[in-house]
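Contents: one structure, followed by commentary.
Only a single protein chain was left out; the remaining protein chains are all shown in position.
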Amino acid sequence: MNYQLIREECCEANLALPKTGLVDLTFGNVSVLDPDKSVFAIKPSGVDYGELRPEQMVIVDLEGKIVEGELRPSSDTPTHRRLFLAFAESGMRSVVHTHSRSAVAFAQAGRSIPCLGTTHADHFYGSVPVTRAMTAEEINGEYEWETGNVIVETFGQMDPMEIPAVLVRGHGPFAWNVSASKAVEYALALEIVADMALKTFSIAADSPGIDQTLLDKHFLRKHGKSAYYGQG
Amino acid sequence: MNYQLIREECCEANLALPKTGLVDLTFGNVSVLDPDKSVFAIKPSGVDYGELRPEQMVIVDLEGKIVEGELRPSSDTPTHRRLFLAFAESGMRSVVHTHSRSAVAFAQAGRSIPCLGTTHADHFYGSVPVTRAMTAEEINGEYEWETGNVIVETFGQMDPMEIPAVLVRGHGPFAWNVSASKAVEYALALEIVADMALKTFSIAADSPGIDQTLLDKHFLRKHGKSAYYGQG
Amino acid sequence: MNYQLIREECCEANLALPKTGLVDLTFGNVSVLDPDKSVFAIKPSGVDYGELRPEQMVIVDLEGKIVEGELRPSSDTPTHRRLFLAFAESGMRSVVHTHSRSAVAFAQAGRSIPCLGTTHADHFYGSVPVTRAMTAEEINGEYEWETGNVIVETFGQMDPMEIPAVLVRGHGPFAWNVSASKAVEYALALEIVADMALKTFSIAADSPGIDQTLLDKHFLRKHGKSAYYGQG
Partner (left out) sequence: MNYQLIREECCEANLALPKTGLVDLTFGNVSVLDPDKSVFAIKPSGVDYGELRPEQMVIVDLEGKIVEGELRPSSDTPTHRRLFLAFAESGMRSVVHTHSRSAVAFAQAGRSIPCLGTTHADHFYGSVPVTRAMTAEEINGEYEWETGNVIVETFGQMDPMEIPAVLVRGHGPFAWNVSASKAVEYALALEIVADMALKTFSIAADSPGIDQTLLDKHFLRKHGKSAYYGQG
């Protein structure tokens, strides 16, 4: 089979990451699913961004087997795989993991990011949640797979396309979307929203955030059937 | 009629916005009024800055009708229109909306930006106000028009050219001025002043700000009949 | 007489300012003294940095008379002149004024910058002081000259070359040195030290700073007769 399209989409998004300012050193990776072929492309582990080429992307199937690729895939591969298994049916096709600094601050503080304003509401339909702490059993077991599990557990019945991001407690953010470029855009939106929240809390520690009516208005004017933002 | 001049002024200012660091992703727009023809040019909705050309600017009249343009105008168009109707008689000719991060922090905290120093006083003749929260009726009604209404209500009898900016509560800043380049300059000045205020409050939470004499001195040496700043 | 050397030194330093990140918009100016001719060159008022050329620098004598130049000098000229009159005998030959953001935060908070570490001690032999608030008489009188007076009053018997910077309360920093490039370097060092102090206070609000022995060691290994830093 031919995986050229997801190789290219994946490589391009991995190359876009450092330009957004979201990643320091090599902390970050993007994966892209081909839902028809039930495989995804993912960044190889610990390779400098400057050197990435499409043919280096590793192709992995949804059982976790490497289908094509000579390099070892990102050590976070099982987390990405777990998310595709849970969220692909909602239309999710790409996952981005970064250690962007303001989002990491919320993850390290063990706090979700509440919806404090319309920038947040334009992208996320409510608080971006933080997972519970992982148990020693989970950490010492299949750690990266269990990281995916705790994300899926956190979402429960929530729609992953209404809040397409999460903070893994003590670790950092994952974001996802319908394409790699949209997933990178949401990873950036998450960092912007986190930075705005840090600045807001510095002058209003108990800010209640915006009410449901304004959240509905902003999210729904950009998303869903009644959207009227953009060129339609 | 020919709207080439406002198309170009509007496009150039929209292109200048990302270079100032004021906008992330596509959060920002500029409009420019032609007061003789009672129309304004405004950015199309959700178009990337990299692609903007003067002929893509949408021409809208003061009743809200699209006069020329094949793209949908910014979803914030009714807010801009409301401001032109109220403030154009004071000499205002261009409106800039951004989600610049420090100004957003004040909007999200529901706090006006007090005049803490001469950088502020060089640009704004007093606190930059924050609007009241909008009601559910306003949000569920003609939301963007009502956003303009709540700004106009906030100004009351204040001169919009003495304090050419506002923070919409839970949302972000609007700035305006006599030309698009001046409006962009004031959007930038607002963000600078907000950043300085955040830093000041971090070490002096109860800072009283500067007194009226120093505010008068700095504002009036740059603005009005007795100005002696610049090349005159 | 020929003022080409100070014109060029002044222009070059004014052009260097925006590259340091110290100035936003047009908030900043540099002057350079020719002590033999008792004149100084200074930036013209409100001119964009992009356009500055040496022949535009304005030449002013120590009585405040314009000796050469077709443009109006910076409105801060009397402050620079006051500082040359007081501090030139200590070897000071150039003054830099900026509204750099972290230094402004201390000025707006009405707080001096204490010596919290060796980066500070490498440049300033003690706290960088903040002036008292200016009186209404001073503000409504010869404001810019009185700004210089309040700086000189603040220094009293202190050596202006041991602490070559000050914060004007509610306004911002002035720095100076033996040359324009050194003055720009110290304006930058002041902003760095202010930024480090804001970050330090965010986690240690009552930080006592370093003791006199370490301050002596760092300042004196770089300055004065016993210096052993650099190529000697």
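Per-chain residue numbering starts at 1, and chain names A, B and C are given in the order in which the chains are listed.
Definition applied: a residue touches a chain if its C-beta (ideal position, glycine included) is under 8 Å from a C-beta of that chain, and two chains touch if they have at least 3 such contacts.
All figures in this text were calculated on a predicted structure; none of them were measured in a lab.
Of the chains displayed, those contacted by the omitted chain across the entire assembly are A, C.
Touching the chain that is not shown, out of C:Q56, C:S90, C:T118 or C:N140: C:T118 (per the contact rule at the top). Along subunit C, the points of touch with the absent chain fall at residues 116-119, 122, 185, 188-189, 192, 195-197, 199-200, 202-204, 207, 209-211, 213-214, 217, 221, 228-232.
Mapped onto subunit A, the footprint of the missing chain covers residues 24-25, 27, 44-47, 71-72, 75, 99, 101-102, 104-111, 133-134, 136, 139-140, 143, 170-172, 198, 201-202.
In this text, only the chains that are shown with their structure count from here on.
Chain-to-chain contact here is organised linearly: an open path runs through the chains from one end to the other.
Averaging Cα coordinates per chain places subunit A and subunit C 47 Å apart. One inter-chain figure worth recording: subunit A and subunit B are separated by 33 Å, centre to centre, where each centre is the mean of the chain's CA atoms.
Shown for subunit A are the residues that touch two or more other chains, of which there are none.
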